[in-house]
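Yeah, one chain of the complex is gone here, protein chain that is, but the others are all in their spots.
Up next is chain A:
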Amino acid sequence: MECVVQGIIETQYVEALEILLEGLCGVHKERLRIHELCLKTAPNLGVVASEVRLLCDLEQPEPAWTVRHIGGAMRGAGADQISVLVRTMVESKASKTVLRLFYALGYKLDHELLKVGFSFCFNRGAQITITVASINKMLKLHATDEAVPVTPGIQLVEVTAPASSENYSEVVAAMTSFCEYLAPLLHLSKPGVSTGVVPTVAAAAASLMSDGGHTTL
């Protein structure tokens, strides 16, 4: 399982967000360049249609592949009351033949994306990862060098943390409290719930840029 929230920020304020995150997380950022391929079953294969994501980490000396399956979100009154999405998620690292394998098994490429940005991984009551990335599409199949932004000038911010059915409420609490620190720059909510940009962002970013993140927001 994982807990997840997302938000958006204009590219001009990303540097300010980075300064804030460096101060908050106490770790160095990691560069992020991930080619994400979303595969779906061919018609007639499987009890139900299914979807799997293959992530190719292009930042590594040798491209490193991960298979990711995102399952259903937690539902019910309890889930509605929390501001974080809790969903099943399973990952497995895999060798470079994994794309050929899934094609041979009858999966077809639905779409592909290139995420370029940075991430911070740190522990603050939970193992939290925050990624800030521009989402790019390829004009030609697999042509990651010629990718263009899907939404120019806007970047996606995603906060995730692994959780289990026993500890998810503590993880949700840890994530919620972390997200509050970012509130002057961006609003984070469940994926699919669009909240747009926040009105305080320009002032907050200007303040961060002027003193390198030492201001208490």
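Here are some notes:
By definition in this document, contacts are C-beta pairs under 8 Å (C-beta built on N, C-alpha and C of every residue); 3 or more make two chains touch, one makes a residue touch a chain; residues count from 1.
Assume contacts and distances are computed from a predicted model.
The listed options are "Os09g0123100 protein", "Mediator of RNA polymerase II transcription subunit 20", "Exosome complex component RRP41 homolog" or "Putative lipid transfer protein", and the UniProt record of the chain not shown names that protein "Mediator of RNA polymerase II transcription subunit 20". Contact with the omitted chain, checked across A:Ala16, A:Val52 or A:Val201, is made by A:Val52. Screening A:Thr97, A:Asn123 or A:Asn167 for touch with the missing chain picks out A:Thr97. The set of chain A residues touching the chain not shown comprises 41-42, 44-48, 50, 52, 67, 69, 71, 88, 90-98, 100-101, 104-107.
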